[in-house]
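After the structure tokens below, expect a handful of questions from me.
The complex is shown incomplete by one protein chain, all other protein chains being positioned as in the whole.
Moving on, here comes chain A:
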Amino acid sequence: MGEMEQLRKEAESLKDQITAARKAVQDSTLQEAAAGITVVGRIQMKTRKTLRGHLAKIYAMHWSTDSKLCVSASQDGKLIVWDSVTTNKVNAIPLKSSWVMTCAYAPSGNLVACGGLDNMCSIYNLKGKDGNVKVMRELAAHTGYLSCCRFISDTEIITSSGDCTCILWDIETGTQKTVFAGHQGDCMSLAVAPDFKFFISGACDFTAKLWDIREGTCRQTFGGHESDVNAIGFFPNGNAVITGSDDATCKLFDLRADQELITYQDSSIMCGVTSLAPSMSGRLLLAGYDDFNVNIWDMLKAERVGKYMWKLYIPLENGRKVDPAEDSEGSSRVAVGTEH
């Protein structure tokens, strides 16, 4: 028992050292630095398109890099690829399992992936020879539900799971390249850095972790949230991380300063954040809450500048130009927002 106690003390002292080191480099707060910047003003969001076709709740959606096509996954057991400009359905892919939690579009536009309670990540080839979309690979190894997946390329994909790990897969062989273990709770979401060298994961251990994809190691851990981190995203320039949690707040962490810069919260907001997306400029943060509202935050001043009342669920993803995209379930609609 003596050894445990010793180790525990050592861990505590290390934590204190880290906190002290972080404080030492903190020469200002984001509020102070942004004090001179003009306010953004009220943001009024407008529906540009409504994509109808799903017959049940839409659980997830993801934009293609061309910002024109997007894929959505629904409880009706279908993956639909949409042309958001014409609102046509490009593909309708039947899934084996209805309990899908995530879907992803490969940067090349050739593949889409999805996964959920089946603990697997299924990869589909959209550009097959005969024109039919078929399952290309079923990546199975996780012992927990698949909460999120994101492509690095046509040959690699990263998944996060309820088994507390993230995995980098080789799609061609269907095998695991690297297992990123370290979280103490279910991994709920992940985001890949703009340079594809790192990725971040948010988990039910209240932390977010930054991982080096090639090395397979955890570089940084960000704490501060008082509950599960459900949503996570990179700031557009890749130097900061935004997290959304069940504690009803979003936080901005700077990677180089290795600490929290600001918290986006309001006493009137009492339910968890389940998805988020920064605008392309990085000035605005759209956060989707569990009460079916989307709050728009001025990222620099930490003030709410808009509220979009969607009735339903919203997984957010960054869309064309500076447009954020929203998704809603129940009424089986996907709405694309614009402005800013």
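In the analysis below, a residue touches a chain if its C-beta (ideal position, glycine included) is under 8 Å from a C-beta of that chain, and two chains touch if they have at least 3 such contacts; residues count from 1.
The working rule: contacts and distances are computed from a predicted model.
**Q** The complex has one chain missing from view, so what does its UniProt entry call it, picking from "Phosphatidylinositol glycan anchor biosynthesis class S", "T-complex protein 1 subunit zeta", "Prolactin" or "Phosducin"?
**A** Record says "Phosducin".
**Q** Identify the residue among A:Q75, A:S201 or A:Q220 that touches the chain left out of the display.
**A** Only one of A:Q75, A:S201 or A:Q220 touches the chain omitted from view, namely A:Q75.
**Q** Which candidate, A:R42, A:K127 or A:R219, sits in contact with the chain we can't see?
**A** Of the listed residues, the one touching the omitted chain is A:R42.
**Q** If you put the missing chain back, which residues of chain A would it touch?
**A** So the residues of chain A touching the unseen chain are 42, 44-47, 52-57, 59, 75-78, 80, 89, 92, 97-102, 116-119, 143-145, 147-148, 162, 164, 184-186, 188-189, 204-205, 230-231, 246, 272, 274-275, 288, 290, 292, 307-315, 330-333, 335.
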